[in-house]
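Heads up, one of the protein chains got dropped from this complex, but the rest are sitting where they should.
We just call them A and B in the order they show up, numbering each chain from 1.
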Amino acid sequence: MATNESAMSTQQEIAQLPPPETQLQEFWRILKKDRLAIFGMIVLGLLLMLAIVAKFTTEWVVIFDPSTVRLPDKFLPPMSESSTNLIPSEDRPVFGVYLCGTDELGRDVFARMLQGSFVSLSIGFIAVGISVAIGILLGGLSGYYGNVKLGFITVDTLIMRFTDVMLCFPTFFLILTVVALLPPSIYNIMIVIGVTSWMGTARFVRAEFLSLREQDFVVAAKALGLPEHRIIFRHMIPNAMAPVLVSATIGVASAILTESGLSFLGFGVQPPFATWGNILSDGKGFIFDAPWLFFIPGFAILIVVLAFNLFGEGLREALNPKLRRR
Amino acid sequence: MWIKRLLILVPLLLAALLLQSYFWVPTYETQTKGNPKRLLKYIEASSGDAKILNPILNADSASSTIVGMVFEGLVDLDENLALRGRLATNWAITEQAYLLVDPDSQLPDGKPATSARIEQRIQYALDTKAFPELNSILLGMRRIPSELQTTTIDVRTRDGKNKPKTTSVAISITIPERLAFTLNRVDQDFFDRLTPVIGNQYGTHFRHNKYLNNVDSVDDNIVAQVKAQLPSLLNVTEHNPEILFHLRQGVRFHDGQEFDATDVKFTYASIMNPRNISPRTSDFEPIKAIEILDSHTIKIIYKRLYSPAISAWTMGILPEHLLNDTAMQKEMDERNLSEVTRETFGMRDSTFNRNPIGVGPFRFVEWQGDQFIKLDRNEDYWEGAPEYEQYIVRIIPDSLIQEVEFRTGAIDFYSTLPHQVARYREDDRYQNFSNLGFGYVYIGYNNRKPLFANPQVRRAMSMAINVDEIIEYIMYNEAERVTGPFPKITEWYDESIQPVPYDPEGARTLLASLGWEKNTEGWLEKDGNIFEFNMVTNSGNSIRKNIMSIAQNAWKKIGIKCNTQYFEWAVFLKDFINTGDFDATVLGWSMGIDPDLYQIWHSSQAGPQQLNFVGYNNPQVDKLIVRIRQEYDRVQQRTLTHKLHKIIHEDQPYTFLYASKGTRILDKKIVIVEPQPDGTERYKKIYPLKHGAIQFYFNKWRKLEHTPAF
Partner (left out) sequence: MAKTGTYASILIMWTYIARNILQRIVTLIIVSIVAHSVIHLAPGEPSQVDPSNPRMKPSDIENIRAAFHLDDPLHVQYVYWMRDLFTGELKSFKDNQPVLPKIWQRFLNSLPLLICATLIIWSLSFPTGIHAAIRRGSTYDRTTTFTAYALISIPGFFLSYIMILWVVNTFNVPVIGMKTFGMEDADMVFRSMDRLWHLVIPSLMSAIGGIAVLSRYVRSQMLEVVGQDYVRTARAKGLSEDNVIYRHALQNALLPFVTMFGFLLPALIGGSVIFEQIFAWPGLGRLGYEAILARDFPVILTINFIAAVLTLVGTLVSDLLYAVVDPRIRLQ
């Protein structure tokens, strides 16, 4: 059945393209079968909720205070109670219990992890947002206006050469260099990760655009004299989104990993922002004294990145009919 | 199917091959497995790589560890922090003092000053013993006739593009007649003692311009600049301290050449050679001349009083025959350097810095960048060869990895973090040491900012911080509270000064009395401004980062809003410390043995890129600092430093936090070997000296097969 489907000519496929809802339904039907992807999706859903709750409860309505220093309570293991005689009552954690223990300054690790969840996720999402935006822009330009000449070279050559240039840099080394040289700030890290990871997206989008450009519905739209922005935004980009979505999902995972690697090397996000990466790298020095400082963020990163990867792979399979037979 | 079998066999074989290697590797308990020579090697961990192995050029701690083993100075510090002769067997410090004869001055008897009259008056004073101190100091005096001197001095001009530049101008001056006095010790008050004899107005109206014969320029601006510089060329009074060193005979460099006075003079010349860009110039710049009296006697003459000068000779001595012009020329030829490179070629470019040759107890063998530096013992060492055959420094940046390597016996020694010591204290497999060193940690406030201009505000800031809690929980009691700018282990530190008490309530009251009141949001406010500032420090130092968080939290409690940031070291220095563009910072100083605080606290040192970056300015302190660096007498110095300590403590330009202990851990199998008169040997436990060093007896250290019982 799968072979038949893929053997169908593209024109037929376009002509018989079902309304969008059914496409979505079909996608959902396939995704549903992939248990790992569903697991990933659930974890991600929970995580997103958690991150929003975290933003509320650690910053706006401070229920979990990630910054209060309580030196007498340093290095308490998870689930231990705050020492009531040494800590003033306004400094004690909610319910007087440290769910994930305390760090070397007696700060509540649970509150820090909560705060970190929002920061870590926003690094992932914003970095990928930047990378996707650049990727779509350059890939789209290259794919759609590729033949336009700028002096002696075409737009396509220009952009693709530039993509090659970017691919020549050893990515992690480049990120490290730039982050080390720039003033440390969470935005710089997001931007640097974003700016160094758009090349794959640009290539996908260009390839999609090149093939879409020749297809009947685009040719027809052009013949009807529809404005170009309408053709691009209404007809081409939505059709080219599938691979972008997949690579973006996996991109978030790798951005979170990159951030933790940068933190490990000492170039991570500055306080007062706690990220899982810097909780982990701060914790590693105390692994013999307070192992939870190392293991809690480590496993948190593992689970979240795993969820993104599994969900991304599920998406890829569900969005790409050709892969269905595998 | 052979491919299938191959696909299964290859990974299995690979795994087997890799894993079997485990059985050949030594563990902590079996360090000598297959390798009995392990006991003759001493391996220590360093978190940073050395940069340059040259005693006159190095400035980092990893390099100085190695340089200290390979090179040796004329003197060093003994167990009681007093000077001890190394390449110098003994020395004497005297002074030559000079007085210009100023014919425009009147002597107390109303007659114009001439050399003969002054000499006569002094002689009379000596004969009558009118000023007994003068008799005890002055060994002799002589007249020096007037002389003509041509010299060049530097002036600032502008080039064609109106950019400032430095040019040299030739000038000719007449140096008037002088009187030279030989003193038996250095005395900064010598000319004050002469006041009754020559009058208190003597030289105050000295007409410098009269002695300027010619300036090789017609530019008015340049002439004016030359005239402005004359007073420093023609000092009415001048102190020239002198050190006479007797050098040790028969000491040889590692290549066999004998060490003598030319090496000492060459080392000085190399430091002062601008091409070498030595960071030690400020210690040696006061030297006026070095005279070689014979091959093993050398006299150092200083142009002014500078008491830290003698301990500068703890610096290692370079071998002249390997680095002089001929040797450098030869090296350039051998390396086939281009003309461009030759022009700027200096000692910094020489391969000597990676293959140093000195007279120290260990010979340099090998340096693998970021990996290790290896030294072999100097069998020919003048004090007898060390016990260890090899001295190896390994570069391991991460303290956790250092710990891991130590536990497996792959290193013998490393500097632990305080929390690691807490764990080791209970472990009897290792010996650990914690002793105060020369450093201290502080929070510095930018005294130039209106917010921190008032000492009362700075005091309130200090009162809000519970330093004892920091010492207990962050430093695990591996630190001691300090109250002032001198190293706690030296006599310059005044133990009687009490630290600022921890009193957040008091701080709030103090600030309220200065007009800072809490606003509705809970922050302190005065004239519509919130008490808010930024605190910065360098990244990569978790303790400073923690102190910053603690201080931020403590100030928040009394209503002060502090934003914290940390930056990578180079950026931190360039953008904040050097420009003075910061409000507060957490930093540490590592001091020397000398009580000279000029660079850190003198108000003239508060410019960009200078060390008084907090902009501390107290005229009283400036005066004391200058007096201390001109004082050669220890007891006098101590009185002055205690005074200085007290003033700085009261001004609180810093919140002085603590002096941390150097915490180190050593394999317990290492002991000090002491040969007994009857030919046997006795083992002694390693112990730290007064200034915390444990390696004072390093040459007698030996690693035993089994842990000895003491």
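Just so it is clear, a contact is a pair of C-beta atoms (placed from the backbone, for glycine too) under 8 Å apart; a residue touches a chain by one contact, two chains touch by 3 or more.
Since the model is a prediction, treat every value here as computed from it, not as a measurement.
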| item | value |
| --- | --- |
| Touch criterion as defined above, residue of B:37, B:129, B:161 or B:706 at the omitted chain | B:37 |
| Sole contact to the chain not displayed, among B:297, B:578, B:603 or B:617 | B:578 |
| Hidden partner chain, residues of subunit A it touches | 36, 161, 164-165, 167-174, 176-178, 180-183, 253, 257, 260-261, 264-265, 277, 280-281, 284, 287, 294, 298, 301-302, 305-306, 308-310, 313, 325-326 |
| Interface residues of subunit B (partner: the chain not displayed) | 1, 3-4, 7-8, 10-11, 14, 17-29, 31, 33-35, 37-38, 41, 43, 49, 51-52, 59, 274, 277, 279-283, 337-338, 341, 344, 348-349, 353-354, 368-372, 390, 392, 394-398, 400-401, 404-405, 407-411, 568-571, 573-575, 577-578, 599-600, 608-609, 611 |
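Note that only the chains that are shown with their structure count from here on.
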| item | value |
| --- | --- |
| Residue ranges of subunit A touching subunit B (in the complex, touch as defined) | 67-69, 71-72, 74, 104-106, 180, 183-184, 266-267, 270-272, 282, 284-289 |
| Complex contacts: residues of subunit B adjacent to subunit A | 399-400, 403, 417, 419, 423, 469-470, 472-474, 539-540, 542, 545-546, 549-550, 553-554, 564-568, 571, 575 |
